[in-house]
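The complex appears here minus one protein chain, its other protein chains still in place.
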Amino acid sequence: MTQFNLYEEEFHPSPLMHIWLEFKRSHFALIGFAILLLFCAIAILAPLLAPYDPNVQNTNAILLPPAWEGNGSIAHIFGTDTLGRDVFSRTLYGCRVTFGSSVFLVLIASTIGVALGTLAGMKKGIKSSVLNHLLDSLMAIPTLLVAIIIVAIIGTGLWNSMWAIILVLIPQFVHQTRTFVREEMKKDYILLDKLDGASSPRIFWSSILPGMFELLAVQSTLALSVAIIDISALGFLNLGAQSPVVELGASLSQSLEVAYTAPWLVALPGFFIFLMVLSINIVGERLRTALRNRLIH
Amino acid sequence: MNLNNQSSIIKSAILLSFSLILLLGCSKQKTQITQAGITFCSEGSPASFNPQLDTSSTTADASSHQVYDRLLEFNTENGEIEPGLASSWLVSNDSLTYTFQLRKGVSFHDTPYFTPTRNFNADDVVFSIDRWRVNSHPYHDISGGSYPYFQSLGLKSTIKNVARINGYRVEISLYKPDSSFLANLATDFSVILSAEYAMNLLEDGSPSNLDTLPIGTGPYKFVSYRQDQFIRYKRHRDYFLNTTGPENLVFDITPKSSLRVAKLITGECDAVAFPSQNDLEIIREREDLTLLKKPGLNVGFWAFNTSKPPFDNPKVRRALALAIDKTSLLEAVYLGQATRAKSLVPSASWAHQSNMQDIGYNPVIARKLLDEAGIPSDFTMNIWAMPVQRAYNPNAMKMAQLMSTYLAEVGVTVNIVSYDWARFRENLTSGMHDSVLIGWSADNGDPDNFYRPLLTCAAIPSGTNRARWCNPEYDNLIESALKTEDSNERRIFYHRANQIIFRETPLVPIAHAFQYQAVNNQIEGITINPFGGIRFDDVVRKQ
Partner (left out) sequence: MINLLLRYINLMVVTITTLVIISFSLAYMFPGDTLTNISGIVPQSEEQRIALEAAFKLDRSIFVQFWYYVDNLVSGDWGVSFSSQISLLDEISIAFPATLELIIYALLISICIGIPIGFIGGIWHHKPFDFGVVTFSVVSYSFPVFWIALIFITIFCLQLGYLPLSGRVNYLYDIPHNSGFILWDILVADTPNKNDAFADALRHLILPTASIALVTTAIFIRFTRHSIMDEMRKGYIDAAKSRGFTTRQIFFKHGLRNSLLPIIPLMALQISTLMTNAMVVETIFSWPGIGNWLIQAIYQRDYPAIRIGMLVVSVFVVTFTITIEFISRAFDPARDKFERDAV
């Protein structure tokens, strides 16, 4: 068994390695990926990183500007808001809520969506086709609108808004999965599995699911950027997270009141939402290109 | 598409951007229309256009000094009573009969929906008062039949009769002497309606239009109204006073106070109602804006619903009052723009008690009292916070949040409740609250205007007694104070009433706020009216 092969060094990366190598080629994608990892770290470590409790009101230090302005202080790097709460801590906790809940709800939506989509795809019949058409056209309605209606019914609050967005994202996953599964079922390798005597679940787990990862990855990044924007939009409209839960969109809505005297309260939370979405979009784009190019090279 | 089209696209893009830049370049248009009009940013939609039906200052602002006049008026500088639609008056020796001589040549508005055939006369006065006074009056039940201001003062049982002596003389007789009667006739709520218009509407079958399509004698005619958006007025050419106001007046309804101030900055509004405390500094710093300030005749307080246990126990109320630190509330919510309130009337009133004792901040005693009253340490209550800004409380939500932190320290959990302003007031009147952060702005300079509507038994059904408190000893004192004309004697009665309030704590007085108004420097002639609604009849725009 040759451990070294001095003369023929061949490097056969696995498919996953391929994607990573392709992904790595763009510097921007790497920066975006790094930012994404940063947000994941913030989401997990926020309580450790934040210098203050985000809900502690300090009536002596109201509307302090950020540290880089004239009368700011380093004790409050990003300044304070109208109730004297430290903006840096609130931003960290807000990132945690916005990013963390978006990731969480994409996970749930994708799991449910894939499950339903597979079921729909593996069965045949008019019912599933009609349902598919219906789902299709209902997907034309913007997600935020449906989320707003659902929140109007079940009430405001972070959990309710999360459920609303999950409900809204599921059809996307269902649709994609169903189409994919339908296509795959027609292929020969599935036929082989069936001839071998595999049951439907087995076919799904061992044959179809591995092929679905790319699709899922792409779809999930799209869904994640939608989820972040929708969660913060709902928070901004005061239909999402209520105080004392800190959320970036909700902090933006409170900042409009003091936009003239404290523009940093407008700029900072929004900038972090922007950064989140930007990094997801960059990573998602590059992932899609990497997946495409992997097949070419 | 070929190359020519492509370059023409680029050309038109450049042109478009140039014209956009030009548009941007000219800031704040000075056009003919904007010179001849004034825009006022108000904080809410009026419930109707007749202040008799409502005590909200939103309604009074929109209608009282715009569309209507009163028999008597307050001098905004010294609070004295001046002639309005009544040119002179006589009080009989026994203080039971008041005779008013009415002004001649006062015309009503001429609008697309009504053309007056006669000038103002005694019939209009009789109609305006009898409408709310006489239950059997055909207009009594129109638009709800509730006249909270007059009801809270018990004026129905005070006035014996309103009689027309001749076309320009009216005699009002009372059952008992009431030294605040003249002041009550000068408030925003005592407007004079058009009896002729009312009769016409009754014949046409649409009597409620009296309150939604108003006709009065005031400096501005009503033109149109869209709820939550705007109110349009036009100058009444034949207004009896020789004042100079703009031709067009617009109320731009903007519930958010920060947005109002922002609009003042961008020039979309010329004057704003209730600028928020946060923005006062900005207005002071900017050279193109003026901040008008006056000590206000108001009180902001925290009222307990004494008809709901455990708030019917004075010990509990006392404990809750001890649990909060008023000083920090004054700093954080009023930002130092108010004085600490120890009783109902502020120092601007002659009945003020400067040596009044105050409930301090003592959470230890608070917890002890709560334990004595049997309140468990996981007790939950709600605080209702007004969604709108008022001079007496610029940010009730923020105050409630601060208070909940204090109350948590003595083991009381607080839920903060709020609705949109109209529903908030409705629900308060039905007594759904545990406690509420609200207040009162005086309608006239008389201290009776604080003591009676806020805490007497008769004021519970009209809704102004938010604490739903009924104490016969207190009521007696207030009644007695009206029987004499001597303000020294009256003051003694009111000071005794203060002691009862301090003992029983149906409400906790928090602050007497300064009253502010913010205007654009181009507007001259706006003054703060401590007794009521905003007036525009003598306002000019500098050219």
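Miscellaneous remarks
Think of it as A and B in the order they're written, each chain with its own count starting at 1.
In this section, a contact is a pair of C-beta atoms (placed from the backbone, for glycine too) under 8 Å apart; a residue touches a chain by one contact, two chains touch by 3 or more.
These figures come from a predicted structure and were not determined experimentally.
For the options B:P116, B:P177, B:G267 or B:P314, the residue in contact with the chain missing from this view is B:G267. Residue A:L252 is the one among A:I165, A:V181, A:I203 or A:L252 that touches the chain not shown.
Touching the chain that is not shown, out of A:R25, A:H133, A:K187 or A:R202: A:H133 (per the contact rule at the top). Among A:L49, A:A198 or A:L237, only A:L237 touches the chain left out of the display.
By the touch criterion stated above, the residues of chain A touching the omitted chain are 130, 133-134, 136-145, 148-149, 151-153, 155, 175, 222, 225-226, 229, 232-233, 236-239, 249, 252, 255-256, 259-260, 263, 266-267, 270-271, 273-274, 277-278, 281-282, 285. What chain B contributes to its contact with the hidden chain is residues 1-2, 6, 9-10, 13, 20, 23-25, 27-29, 31-34, 37, 39, 223-224, 227-230, 232, 248, 250, 252, 254, 259, 262-263, 265-268, 420, 422-423.
Methods note: only the chains that are shown with their structure count from here on.
The mean-CA centres of chain A and chain B are about 49 angstrom from one another, to the nearest whole unit.
Across the complex, chain A meets chain B through its residues 57, 59, 62-63, 82-84, 243, 256-261. By the touch criterion given at the top, residues 256-259, 261-262, 265, 276, 278-279, 281-282, 328, 331-332, 398, 401-402, 405 of chain B touch chain A in their complex.
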